[in-house]
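Pasting a structure below so you can have a look.
Left out: one protein chain. Kept in place: all the others.
Order of writing sets the labels: A, B and C. Residues in every chain begin at 1.
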Amino acid sequence: MLVVMKRDATKAQIDAVVERIKEFGITPVPLPGAERTAIGTFGTTSRAAADAVESLPGVAEVVPVSRPFKLASREVIAADTVIHLGAIALGGGHPLAVIAGPFAVESRDVVLETARAVRDAGGSALRGGAFKPRSSPYSFRGMGEEGLAVLAEARAATGLPIVTEVLTPGDVEAVARVADCLQIGARNMQNYSLLDAVGEQTRPVLLKRGMSATVEELLLSAEYVLARGNRNVILCERGIRTFERYTRNTFDVNAIPLLKRLTHLPVIADPSHGTGKWYLVAPVALAAVAAGADGLLIEVHPSPDHALSDGFQSLTFDNFRALMAAVPQVARAVGRTEPVAAR
Amino acid sequence: MLVVMKRDATKAQIDAVVERIKEFGITPVPLPGAERTAIGTFGTTSRAAADAVESLPGVAEVVPVSRPFKLASREVIAADTVIHLGAIALGGGHPLAVIAGPFAVESRDVVLETARAVRDAGGSALRGGAFKPRSSPYSFRGMGEEGLAVLAEARAATGLPIVTEVLTPGDVEAVARVADCLQIGARNMQNYSLLDAVGEQTRPVLLKRGMSATVEELLLSAEYVLARGNRNVILCERGIRTFERYTRNTFDVNAIPLLKRLTHLPVIADPSHGTGKWYLVAPVALAAVAAGADGLLIEVHPSPDHALSDGFQSLTFDNFRALMAAVPQVARAVGRTEPVAAR
Amino acid sequence: MLVVMKRDATKAQIDAVVERIKEFGITPVPLPGAERTAIGTFGTTSRAAADAVESLPGVAEVVPVSRPFKLASREVIAADTVIHLGAIALGGGHPLAVIAGPFAVESRDVVLETARAVRDAGGSALRGGAFKPRSSPYSFRGMGEEGLAVLAEARAATGLPIVTEVLTPGDVEAVARVADCLQIGARNMQNYSLLDAVGEQTRPVLLKRGMSATVEELLLSAEYVLARGNRNVILCERGIRTFERYTRNTFDVNAIPLLKRLTHLPVIADPSHGTGKWYLVAPVALAAVAAGADGLLIEVHPSPDHALSDGFQSLTFDNFRALMAAVPQVARAVGRTEPVAAR
Partner (left out) sequence: MLVVMKRDATKAQIDAVVERIKEFGITPVPLPGAERTAIGTFGTTSRAAADAVESLPGVAEVVPVSRPFKLASREVIAADTVIHLGAIALGGGHPLAVIAGPFAVESRDVVLETARAVRDAGGSALRGGAFKPRSSPYSFRGMGEEGLAVLAEARAATGLPIVTEVLTPGDVEAVARVADCLQIGARNMQNYSLLDAVGEQTRPVLLKRGMSATVEELLLSAEYVLARGNRNVILCERGIRTFERYTRNTFDVNAIPLLKRLTHLPVIADPSHGTGKWYLVAPVALAAVAAGADGLLIEVHPSPDHALSDGFQSLTFDNFRALMAAVPQVARAVGRTEPVAAR
């Protein structure tokens, strides 16, 4: 760490910081400058040491030097992590995976019809929320356990592996019994009890970036899951909150190549939430592919204007097929093999 | 609701929207304008209707007219809600309540010493986290159940009611057995399973605003708790994330009078998290009082530079006493009775 | 417009709003709802009417229905605007234009060497700031008029048209005498005197989006230029400020297809400022192409680590050539003809 002293810090204050650092078993190195003194350190520093020093008299700022995530870091683990959803391999240069389906499991018919359309268009997996977080307590919140049974039926009918959300530690076991991959939604990115719970089971975890989370915070949340023993985490960029009002969220395309550089975990893109408008989904999906995404998460619905929720960002089957025709072109243009179908 | 059609919407598209609105049992009223047509409605509209119409061809935008929160709204319930923490009454013109204590329960001695200092300075309740959410899995996460016992001992020793955080539905019962008030932290503001769980028990709930949440989203989260039957919700402004780097968060002082206008629930201010710097806590606390807050939540620690977490934003006992001397002056200046001590 | 009354608005308040609206020559239509009354209008409404009504007693909110930009709107002018920079045509399905060069004109040698490298790699135009805005008064602020002469020399040597920034109305004439296109920087997006000044001359204007501006605000600033008579405005997405700290800005890829839908003006992407990191420039540039950008603005420098400013986001000649090899692949993949070289 680097401790920046105030311009008017006294000799006694500087000495006190030096002594306090030594109490943590770290070697301090004072660096007098033209305006002020800074104090660097040799060796391992802890968060506790940084916190302790920050409140000492005369200290202006403490700058950490180490990155706070370890298991998620490409500096620690250089090789790409590859994750298996059923027969599909995701990450590590494997073909792009397209996970598609309705926002919520709202009826058996909608799910089965959509699953067939996704498979026929070349999709890799089926998504759909049996349990849905909604900002209003009066909105439709999903079919619950019954929805899980519908998803299992759709998998049996199409061969598509299933990705579905889990909302609370108490549901993890039931959802993991059915799903091929557990999704942690954006609002739960820092729900640490839930991260602990999915970290203690073996299904892959699809972790969505929080609405205003930084890339580092996303990686720290992944670290929670990894630290509990589950090494199969897929990161998902799904747009961040900005001042823009035409779109629901702003898809952060920078995050795709940045994450690929910082971490060995696979990175997928959700342009449906990332834009909130169906007519922006295809261009932003293609942008994500061009930027190096390992996969896509796309909302598809047989009749978006009759969907019980989020219809405005869902693609019709026709629009999904058109997107699936365009994706391989862009994937090849950036040197990637084309998307892989579930069968 | 108001449905705004696109400038080039066809007659057929407008008619289709009118018909779709009627399917929901609502009366549409077309309003042709110079540039485009809008369609207003008579009577009750549902979220489902708005969602359905939004994805129809020719629709530019759907504007809701009703507020999505009901039980939290002052338009629905005009009279201030008064909440009791032990012998302390909060809200509704009652004297300002100051809830203070360490960020985390890190040792029995620190908690007992702080509790006595808080009581002696005239504080109303003791805060302290037995369970703490931390963005890194490697940070100190609290003493857990043992911490609850320490808090109970501090209450027995000082008479101060206890406010402590609950992180997961599975812990609600254990925490409610000890605490006088359950805190929902900023990261869990949209953890709906947890909101449901605290809504189904009877202890008051202190709900902190999420780091990037709007005031409406805070009220919608309160609505979750209220809708489950627990009407005792205290709202807490604790700063929002902004681009500022000198401070950890930006305390949103506008939210204090705005919330007092929108809702009947009591509103308190947390200038410790709201600034992240101990030297800004007192002026911002006084600002919150001047703006009409019903109470304050303040971090106090016997030795901030030896705290296991968040020492940089904690007040020493001396600084806390100085703040407690200034608060009544400002409270009286804005026509409020001064803070109430626990005994 | 739609005027939403408060839930408890009285009959007298509603009547007063109705009367006030009539004073502006607009026809009000009251729309009683389950919770509250709204008042729609027939016919043209002005901003002044909306402002006046908003402060009347009993009014909760006024919702505008018309878009505030006209000349920039695709609803008003459907056909793509095509803009000529020297022999290069930009927009309207013309081949992608790549405008590249150093951040600032810092020496004759750097500019000439870079211009040749840009031309040889297939670039369409040369960029470079003779006048540079810098947040610190102590940073290098460009070579000024001498820099303009260097740019003119580079054009003579390579045939590349010149894009350069103008900072103040007093410089517009001098810059327009040399440049083929005047750039308005992000910090000046709402410098209305400057927008008026570039609107009153005939050179094309490259208007960069402000650091925290919405898409609508960008279009309103373009409207300033268009309203003064200059119809040749190129819009440039260059990243917005977000909470992310790994990157300087967050490139808003959504804005590319959104702007193409809202306006007939050409839209280009600046991934250099949009990321602030040279290693993110290529993937984000390709993403912008996949999303439908009409062109790219790229910082190139012969020796980025010796640049006087912004070296960290500049591409070396080698990296620029590699990008120029990849761009046509992605352009073709999304059905666009490949970039056009200046000669």
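Structure notes:
FYI, a residue touches a chain if its C-beta (ideal position, glycine included) is under 8 Å from a C-beta of that chain, and two chains touch if they have at least 3 such contacts.
Not measured: the values here are computed from a predicted model.
Touch with the chain omitted from the figure is made, among C:25, C:68 or C:92, by C:68. Although one chain is not drawn, the whole complex shows that of C:19, C:51, C:200 or C:318 it is C:51 that touches it. Counting the whole complex, the residues of chain B in touch with the unshown chain are 212, 214-216, 239-240, 242-247, 250-258, 261-262, 274-275, 277, 279-280, 283-284, 286-292, 326, 329-330, 332-334. Within chain A, the residues in touch with the undisplayed chain are 2, 4, 6-8, 29, 31-36, 38, 40-45, 63, 65-67, 75, 241, 243. The chain not shown here touches chain C at positions 20, 47-48, 51-56, 68-69, 133-141, 167-170, 187-188, 190-194, 211-212, 217, 220-221, 223-224, 227-228, 241, 278, 304-312, 314.
In the analysis below, only the chains that are shown with their structure count from here on.
The chain with its Cα centroid farthest from the Cα centroid of chain B is C. Of all residue numbers used at the contact between chain B and chain C, over half are used by both chains, marking a mostly same-residue interface. Centroids built from CA atoms put chain C at 30 Å from chain A. Centroids of chain B and chain C (each the mean of its C-alpha atoms) stand 38 Å apart. Looking at chain C, residues 243 sit in touch with two or more other chains.
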